[in-house]
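Every protein chain of the complex appears in place save one, which is left out.
Letters are used for the chains, namely A, B and C, taken in the order the chains are written, and counting of residues starts over at 1 for each.
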């Protein structure tokens, strides 16, 4: 019951935010120089007025802006995101085709970074002032300070070129015709580099956050209570400190998960991962408005979904929320 | 203990400060050491490091001196980091202060506004903004500021919310100080230490963001920045490692130094926490 | 004794034995790269470079062209022209079928040219405006009637320009919404198989192809890899065998070309002959002054750009006509790199240091670097330059709106000055909105006259004289900066045989290609 109400409330809020985003993006992109007809014409390598007129009419660009906006918004209400100017395919098809790849990449990176970050962070917290703890934190700081794309480039050079261990780009081996398990393994192999690269930065964040949060939690009175009970240190760390330290991390993870979609733009470009991050960058360069708006919409929706999930998880983790009221 | 003594207790912070000072000195000395434009093509292209005297770090794809670019770039990267952080603070601090101090509907409205910005992935928004405004120092600084103010607003809001009911604030209200005076004179000075700490980290993030923008080709073409150097060297990373390596290391060191300094500031400004953390 | 035909056969035999140890073999799929991902594959509806490259193997035109731009038979076996140069008759093959099994006939030709291209294809319209009528004489004969002789007529039948579109699938439909756009049907040696967006476009062998034995390959996979460095890696680790021009950054070419089993050819771009130019706004600002434009020409170190940025490939042009272009005037005074002369010219005109804006071409690193080099060249003679980076959209817009001072571009020459060169200088071609016409705003009546006369003059000797004169005027006026005739190299594994067999290279070349493995 409570969850049902929660979800409806969140969804209502989400609709409002998404609507704002549609308007915002629409206005923003209208301000941009370059009109899609001119770009298509430009790409064609030859143009005349007739060609431009045809294109503008076809995409409704000859209509006043409020008509364009109204058409777009009312279309979205019916899950119609319009047509990609450049690719001549419904935007929804393009995005849905690319979305799984992005979800796979960011999802893997997310789980990887969160799991490793929490483990590394707790280890570092338990080993404050010891060399091993310092090493973990130094590494985390290094990963945090290293540009994502630089790591991506370097890892391609190292792992694909010099060591020839892993594929450098793409999502699967084209033409290999893998199916079933073989396909899964193939995709997995392609996933390793981009997911790890994307995960490193976020892992560094989670490591630092976990450590700080653990150290803060370990100052709490109930830790002293636990020690007074005669509990083993490892049990205290795990059951009392970590569990409480995880709460702020859940919140942070929800925020960062959305940012991963942004980080995926770089990763997807370097590793030729066919996801929406890359699609977005291409759409931007080609002024493919409908597509760009669609991707913005979806990435914002992704962030909102992540946030709702975060709230739900937080609710599960914290009894004060679950059993409150 | 003095502020600096507390700061210096954190050896990492001291190390970071030294690096940072080094980079600042580099930036300041750049026009003296390399008075010529870093864009000037002065030697044959792809000269490896230390092969020819006067070209310690080699030359790039067009025979420009990498060392000159690195030093001039220090200035640009630091300025972009600093200015964009200042702009972000100028947006985030007032918003957060007003939201946190007044609470209620004002807070609700401002926080929805903030959330709205946080719902769009940062880097995506930055790319779009720079592309729309066309790449230039100004547009890059603005874009970075626009994507990085929400955390400032949230932090300031949280601080204000916890401080606005402090007894000394209530006392100020009781003696008849105006809201503006209370915000500026009573609360704001007490939120400065976390803001300073956050700002030092934001400068680091801004430098990273600028380099990522340059990497995807959205840097200002008129200034030599580290991000630009990596972006330009990316295609030749295989035959000329030093072109992306040195600026990469420069970014790494700067960001690292800023983070260390940030931690040191945090320790020095919040001595109680520091003791707990160490 | 020997007939010319025998000679040709003997020569062919000689070539074959000299180059290939073996006879062409069937089998194998070739992996290559397409960059960027094309927006669609229906030629004629879309004419951008990647579409041409992929779809040129699906669709065909009436003719092909050698690397010397001589016509070769394709769908038309032979052709003749009337005495007055106004009536052209093409005889078609009678054994051609579309990929869906329908026969290809003269009706398809008439439909494609007169209906489809007239409606959709601006580059075909440039030729079509000279054509009075197109008639199907019988199922396999087509007659084109021109209003007056048009010099470049015969060079216009390449697959990418006058694509043959199946009438039975398109007639009476909304062409842009036709369901077959997603599954193009042509007459070519390869059939469309699959397009996994963002990843790969796959073509497979057309088993019913009309030319005996062809094609040799089982299929072609066009990989889509957005990052230049990743594309280089794809070649290095053996995923792809062919790197068509433009798919890897120029800086990578020397390294890649030195890899084992790697060959490189510059052939296969003669039809397009890409010519890099610097738009200079003739309307306002310092660039409106002829002396300023000449100074820019003297200030630029074009040899440096070719040697450093383009790996020594390509050719520094003498003037407006490239070395591949027909009717080049070899007697013009060249603009050498001469900063002193440039400064003198600037002094003479009294240049006051007004800032000029430079738009680089947003097509990758080489162009960005080039803009930096030019910027530095110009600064060194005292010109204040501010580079304004744009993306493709912004660049198109700015040029279309004439909102620039200096801007990089490159243009295809299409084998004949009337198609590829005159469009840049004709004052009738000044029109807002397109980055491909007379963007610089150059107006010279004499130049207009000469170009117009030369386009329809007959025979070629007459054209040559007119073109030589126009080149002299242009050399003096410098309406645009002539930067470089680009050499676009194709890299491939040496065991890929007969890759480039025409003047458009891989755009239609895979039908002859075979793998020596």
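In this section, a contact is a pair of C-beta atoms (placed from the backbone, for glycine too) under 8 Å apart; a residue touches a chain by one contact, two chains touch by 3 or more.
Definition applied: contacts and distances are computed from a predicted model.
Look at the chain that isn't drawn here: its UniProt entry, checked against "Carbon monoxide dehydrogenase medium subunit", "ABC-type dipeptide transporter", "NADH-quinone oxidoreductase subunit L" or "Cytochrome C oxidase subunit I", names it "ABC-type dipeptide transporter".
The missing chain, though absent from the view, touches A, B when the full complex is examined. When you scan A:61, A:139 or A:231 for touch with the missing chain, the hit is A:231. On the side of chain A, the interface with the absent chain consists of residues 2, 6, 9-10, 220-222, 224-233, 235, 239-240, 243-244, 311, 315, 317-325, using the contact rule stated above.
Interface with the hidden chain, as seen from chain B, comprises residues 1, 166-178, 181, 185-186, 189-190, 275-276.
Here, only the chains that are shown with their structure count from here on.
With centres defined as mean CA coordinates, chain B is found 23 Å away from chain A. Multi-chain contact residues of chain B (touching two or more other chains): 131, 134, 234, 237-238.
Residue numbers of chain C whose C-beta contacts span two or more other chains: 229, 362, 390-391, 394. On chain A, the positions that touch chain C within their shared complex are 32-36, 38-52, 54, 58, 86-89, 94, 97-98, 101, 153, 156, 160-161, 164, 167-172, 174-175, 269-272, 274-275, 278-279, 282, 284-287.
Per the touch definition, chain B reaches chain C in the complex via residues 37, 39-41, 45, 61-63, 131, 134-136, 217-222, 232, 234-239. Those residues of chain C that touch chain A in the complex are listed here as 29, 31, 36-37, 39-40, 46-49, 120, 122-123, 125-126, 176, 181-182, 196-200, 202, 221, 223-227, 229-230, 233-234, 236-237, 239, 362, 390-398, 400, 412, 431, 433-437.
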